[in-house]
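A single protein chain has been omitted from the complex, and every remaining protein chain is retained in its original position.
Let's turn to chain A:
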Amino acid sequence: MKQIKKKILFGEYVSGVGLKKALSKKPDEVVEEVKKSGLRGRGGAGFPTGLKWEFALKEKGDEKYVICNADEGEPGTFKDRKLLMEQPEKVIEGLTIAGYAIGAKQGYIYLRGEYIYILPTLEKTIEQLKKENLLGKNILDSGFDFDIEIRLGAGAYVCGEEFALIESMNGYRGEPRNKPPFPTQKGFRDKPTVVNNVETLCFIPYILSKGAEWFKSFGTEGSTGTKLFSISGDIEHPGVYELELGVTLNEVLELVGARNPKAVQVGGASGICVAKKDFDKPISFQGLPPGGSIIVFGENRDMLKVLKNFLEFFVEESCGQCTPCREGNYRLLEGVEMLEKGECSVRYVRELLTLCDVMKTSSKCGLGQTSPNCFLSILENFKDEIIYR
């Protein structure tokens, strides 16, 4: 098998090297380097990180914030748990560099309530880095001050969406809001704010210390770098894998010891379900969704049950603000329950498929826009199993 397990995040790392390099540059030069690297957000949406930083850097005013989104809640995702537990200094270094780049003196880590047991590790690391002068006042004698506070979530999947996360931090219901304004214009405390995923931030020290060109030697042209994949389900070796973007699903399945896979959910509940005929496709921003969650279903799994589990998830986690999402997910789940009982006509299935389109185009945030994907892809790939059961 060709070498697909290339390492960046699971490779060598010396704390503070990237930060030191960043501080020797001007903030706009740091932003430029990140832009050149082609790094795109690792939380799922894939927005170019450098561009986001540039927007925030260009905003006037000296009160700005950077937030590390540690609200990992996509079903089947656990890579951020591993990073936060095992490489907290990398997360914090990335956040500190982000702060320097956009002109923020205060950073936050928004940690999901479910991960509260990681809190002591993070607090200890923050203390340690302060002792080493890599955080706090006058970092490495550069004149740059930067501090980090941890905020805890309280169990709400939708808060992983950056607008919802900011609303939550501002002390409101964590409901996504209309854009613009974008968080880079009006975010935490209504100030320019950058929100970056845990994994995204972990790449930053490397990009600064080894350079954008080096980073680009990993992955493909439109999907640079490596990516962490959380892989679970019917496989021999569940866990977190670092692989180059552009890797094919087949290569992944071989690596993890998939047992007779008939379907794979790529990108979590909000991703898509892929059947055998598409296992040779690459995972990248241009291919299968690179959100990082991969769940493998063996030959004997009932795909209707799988679909039901996903839809129950969305019904519970929809914030209920907009009708297509609140009602739509409920209707889809009801449809699945009818299918289970053999009471769903093909005509009604067609109606539900139209409903999916409405949800995708008229929901306010990513949750409602992507939740029909599991319904659409499972129905398309497993028609026999589901409609004619």
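Heads up, the rule we're going with is that a contact is a pair of C-beta atoms (placed from the backbone, for glycine too) under 8 Å apart; a residue touches a chain by one contact, two chains touch by 3 or more; residues count from 1.
Basically, contacts and distances are computed from a predicted model.
According to UniProt, the chain absent from the figure is "[Fe] hydrogenase small subunit", selected among "Dihydroorotate dehydrogenase B (NAD(+)), electron transfer subunit", "[Fe] hydrogenase small subunit", "Tryptophan synthase alpha chain" or "Fumarate reductase iron-sulfur subunit".
Checked against the full complex, the one of A:56, A:126, A:139 or A:156 touching the unshown chain is A:156.
Among A:138, A:170 or A:286, only A:170 touches the chain that is left out of the view.
Residue in contact with the omitted chain (choice from A:105, A:301 or A:331): A:301. Where chain A meets the chain that is not shown, the touching residues are 72-78, 80-81, 112-117, 151-157, 168-175, 188-189, 230-234, 238-240, 265, 269, 295, 297, 301, 306, 309-310, 312-313, 316-317, 319.
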